[in-house]
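To start, I am sharing the structure in question, which I have written as structure tokens.
One chain of protein is taken out of this complex; the other chains stay put.
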Amino acid sequence: MRERLLTTRSKLIGLILLILLFILSLYMSIQVGQQHVAWHVMFDALREYDATNADHVILYHRVSRAASAILIGLSLAVSGAMLQALTRNPLASPGVFGINAGALFFVVVAISFFSIQALTSLFWFAFAGALLAAVLVYVLGTVGDKGFSPVRVVLAGTAINALFVSFTQGMLVTNEANLDRVLLWMAGTVANRPIEVLMPVIPIVCVALILALLIAKPMNLLHTGDEIAKGLGQRVLALKMMIILVAVMLAGGAVAVGGMIGFVGLIVPHIARFFVGHQHMWLILYCVFIGAILMLNADVVGRIAIQPREIPIGVVTALIGTPFFIYIARKGFKQS
Amino acid sequence: MNDMLRTDSLTLGFKDRIVIDELDLDIPKGKVTILVGANGCGKSTLLRSIARLLKPKSGTIQLDGVDMGQLSTKEIAKRLAVLPQSTESPEGITVSQLVKQGRYPHQTLLKQWSVEDEKIVKEAMISTGVFEMADRPVTSLSGGQRQRVWIAMTLAQRTETLLLDEPTTFLDVAHQIEILDLCHTLNEVEGKTIVIVLHDLNLAARYAHHMVALKNKTIYAQGSPEEVVTTDMMKQVFALDCEVIEDPITLTPMTIPYSKKAARRVEKKVFAL
Partner (left out) sequence: MKKVFTLRPQSGAFSLQLPLCPIVLTLCLFLVMIVLMIVGLSLGSTWVSPLAIMQYFIGVDVGASTFIIESLRLPRMLVALLAGAALGVSGLILQEMVRNPLASPDIIGITGGGAVAAVFFITTFSGVLPMSLLPLAAMLGSAIVSVLIYALAWKEGISPLRLVLIGIGINAAMSALTTLMIIFSPINSSSQAYVWMTGSVYGSSWTAVQQMVPWIGCAMILALLCARAVHVQQLGEDVAKSLGARIQWQRLGMITVSVILAGVAVAFAGGISFVGLMAPHIARFIIGRSFALLVPTAAIIGGTMVFVADVVGRTAFLPLDVPVGVLVSGIGAPFFLYLLYRNRKG
């Protein structure tokens, strides 16, 4: 597939446009809602937050939501891009790798066995689950003489995924009360996540993003095949472990914050690749912004579409993303 | 009818780009025809379209005087076999399993493995020298062996015509000769019409009865190797200065290109004088 933006200049312009779109989306996400909040109140709240002022509280909630949306969107998108590059399989995503399912399972265990409700504690459970799933997949996918084989990793990933999903389902089916509590979590949501809860996640995601950008250049070589990459002096195994680590940090953080949001990790990388092709530095940057924009807008739509109720954000991302994705899939992939 | 295959004002291309423009080409029956030309001149595209793997933008291709568009693809497969440039052997397939697939156009839902099929597959493997490795996985073979297995598959098709797209790429010189000798034998012994796209001009001149040089979306020269391989053609088609001498073994034309290095040696000689 040929990318649409060929020159560095056009890629840069595209990125700037994306950033503008991102800022616009961010503004929208803070402004739009059931309750209108005036312009100047926003600045007042920034300068001096007043917890007794209703408008300020609304703003606080909206900013928190926007922050979770951005965090989840960019983490999942970049994580998906890394995993697709790693396995050279367009169907790879954090979901396929069992990372989502591992996290969800641990959360369900925490809720039903340890009666934990606090989001900060749940976050660490989710992260542990994500890590465990990824380590299992990695070990099972790499044992053997041939070392790391993309197909084996992907197969191990789907099996681990199925295993955790089935554990989770088992616990939910046998306990209906939990189902109701976990259902929203399963559908994915950014509501009611005060910004303090995000604090432990932000540094993890930031570190992972920096790492991702650092290994972006060597990752370009993976696409040409292991042997060529090795021949060019790349320590392929170390690189692959690095990719997995970064992908898990990102996906684990995202699941911990927002639950199972499936669509973003799988499809945003394809959208980004449509524009910038296989250069990972650009791909990662584009994924960051496209993922964030998609999530911010999905959140706004979910909030206002059928007031007073809310549509979970995972549902909205899928519903707005799909037509666009299908358009690109038809347009972009010519070869068999 | 002496022409097995002929194209009539054939135009090929992708989207807006035209690769071959209004080309008329006759491929003589029972001969080895070799297509040459610079990289990207459309010789592989031409071969693919003759093999109906690529739809022409306009014009027709005739097989024994019949428009190929009128024939069913299975009918064509019984008369014309193709070995594409890049082949990928499925994981775990053995040599005999792969060669057997060549019988596909001759089989039906009910008749999947007749005595005749078995005989032909065996013959194809013997004549390409892969019979000894019939049960080995294709992926475990060397490049030259693998190529012979694929040729055996096309032989099992039992066609009068065989099209090969750069069959010697990635092979060492001994295997290149081996593959082309095999083509030569198939032509001599079985009278097959063979069309090859080849990069190596000296080997092309050695094995071809009929050579076709492509340039600028059309034919630059065609005829016997002696007629086609000239210093002038080399200059025009490949933009390369060279001497054409006689191949000491087959007496066919052989090109010796000039290069910077050669030029220095000539200069030295001049100084010595």
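A and B label the chains in the order they appear, each numbered from 1.
Simple rule for what comes next: contacts are C-beta pairs under 8 Å (C-beta built on N, C-alpha and C of every residue); 3 or more make two chains touch, one makes a residue touch a chain.
Quantities reported herein were computed from a predicted structural model and do not represent experimental measurements.
Residue in contact with the omitted chain (choice from B:Pro90, B:Gly191 or B:Pro257): B:Pro90.
From the set A:Phe22, A:Phe106, A:Phe127 or A:Phe263, the residue in touch with the chain omitted from the display is A:Phe263, counting the whole complex.
The set of chain A residues touching the chain not shown comprises 89-92, 96, 140, 143-145, 151-152, 154-156, 158-160, 162-163, 165-167, 169-170, 172-174, 176, 179-180, 183-184, 186-187, 262-263, 266-267, 270, 309, 311-312, 314-319, 321-322, 325-326, 329-330, 333, 335-336. Where chain B meets the chain that is not shown, the touching residues are 48, 51-53, 72-78, 81-82, 84, 87-94, 96-98, 101-102, 104-105, 107, 109-115, 117, 134-135, 157.
In this section, only the chains that are shown with their structure count from here on.
Separating the CA-averaged centres of chain A and chain B is a span of 50 Å.
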